[in-house]
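Complex shown without one protein chain; remaining protein chains in place.
Up next is subunit A:
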Amino acid sequence: MTSHVEAAAAARTRGPRPTVRLLRHLLPYWRRLLPAALASAGSELAAAALLATAAWLITRAAEQPPLASVSVAIVAVRALALGRGALRYTDRLLGHDGALRAIAGFRTRVYEALVPLAPAGIPAFRDGDLLTRLVDDVDAAQDLLLRVLIPSAAAYAVATTTTAVAALMLPQAGLLLALLLTVAGLLLPALVLALSRRTGHAEKAARAELATYTVDLHRGAADLAAYGARGRAHERAHRVGAQIAALEHRKALTTSLASAVVLLLQSGATVGVSWLALHAHEAGALPAVHLTVLAVLALVSFEALAPLPAAARRLAEVRASARRLAELFDTPPPVADPPAPVPLPTDEPIGVDITDLRVRHRAGDPPALDGVNLRLPPGHRVVLIGASGSGKSTLIAALMRFVPYEAGSIRVGGRELRDCAAADVRRVITGVTQDAHVFHTTIRANLLLARPEATAADLREAARRARLLNWIETLPDRWDTLIGGDGATMSGGQRQRLFLTRALLADPPVLVLDEPTEGLDPDTAAAVLADILDATRGRTTLLITHDRAGLAAADEIVTLDRGRIVPVA
């Protein structure tokens, strides 16, 4: 039942076949999908049978037999006419239901694959566009089912059935039909698939270039204007746009060719089958009634193949998505747990000792951190100042076991982090990370994820310390206000305070805060920093910031420069 197009496509892919792998994830839902495919095939068959039966009815009637001999055909025509719509409706409902069920399961699988990769395992967590594309890739599975597999199944069902019926009436007509249908149904889609892949590359490159220039036109608008370079930049973007248009023109030549070729084959089949039938009829080998039925079968068998070129094009896109998903499933987690993890103490004040730490993002890259030595004594609040790109967020990622360290040691409460389970480490060391996220849900739910068992009083207290409480109390729905999503409901400052509230609520033995005052105006930032230092008194804290104001209460201040710690004199 699975598409031949699919098989042809997979055969050309070297190594693991991404689309087949994607299909394997969807296979458990075949019980839901098979009826949809059957209904789809049934509806297409009904359409073909409607015309063929009507042709038989009319031709038989022309022989002027008694009414009784065509009454069955009359009933059949009416039944098929009604059944066609009903089957189509059923097919679409069942297909969507099955596909959505499959997607629901597949999403869980993708999510589970993503868990150990967040945030350092794949670049998508650093780039919103990539992340959106990843999520769209998951939805490509739906297209694979609804736009590729089910229509292909229906098309092949109609093609096989019509060929078989034609062969029963007149073997040579069946043979001709089979030949031409194979060309239209297998060869042509395979060709379209290959072509879509080739033309895709140049266009994709041009589109990527346009995206880059568009970013430059927006983010660099002021720089361009100040340096009189706006005209040139726009010209450049315009040139790429023209290039894309030219590529699309060229693509237009080939993409519409496929449907034209299907029509051409259809005319070949109709004329050829008619010619064969007429000859057989003249020779007395074919009853007159079958004459028209054969011609109609030739016509309608190709109509069912019409969606195949589009399905092949869609398959080419699905394959790109499937390949990215396969890569995702194949990506090893950056940090693996040891076979026998050592437990970490969670109650008493814990210190952290970092010695000669070296962290590299990718093998072959220069180290992001090298020779870092830092001591967070129990109950001390250490402030780390560093410019963006100095490696401060990498340090936090290493502490939270999001990235591995290749040399040196991080000891927490005397245990080496390497020997502990990463989940245990994050129970001890957590806080505000660089990529903190506001979920599209209520304020309460956004906070409770840090400590699900927290009481309303705990929430209030944490929000008060982060200076978020006043804002929450001005909201009409207070704690139940929906936030996140479009992000328009909160200012940057409120976002930071929300993250801070979350971190204070989590109340880990070692609190890490990565730029908790980013986006606040300097006066507020200084006040918030002072509040943080006050709230974390007696608690092991690592506070990272690029701002030096408001740090008077810190126990120690160091700077991080090019992957090394420099004490502030």
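The rule is short, and it goes like this: contacts are C-beta pairs under 8 Å (C-beta built on N, C-alpha and C of every residue); 3 or more make two chains touch, one makes a residue touch a chain; residues count from 1.
The working rule: contacts and distances are computed from a predicted model.
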Matching the hidden chain's UniProt record against "methylated-DNA--[protein]-cysteine S-methyltransferase", "NADH-quinone oxidoreductase subunit N", "Phosphate transport system permease protein PstA" or "Thiol reductant ABC exporter CydD subunit" returns "Thiol reductant ABC exporter CydD subunit"
Only one of A:L27, A:V72 or A:A252 touches the unshown chain, namely A:A252
Touching the hidden chain, out of A:L33, A:A54 or A:V382, is A:A54
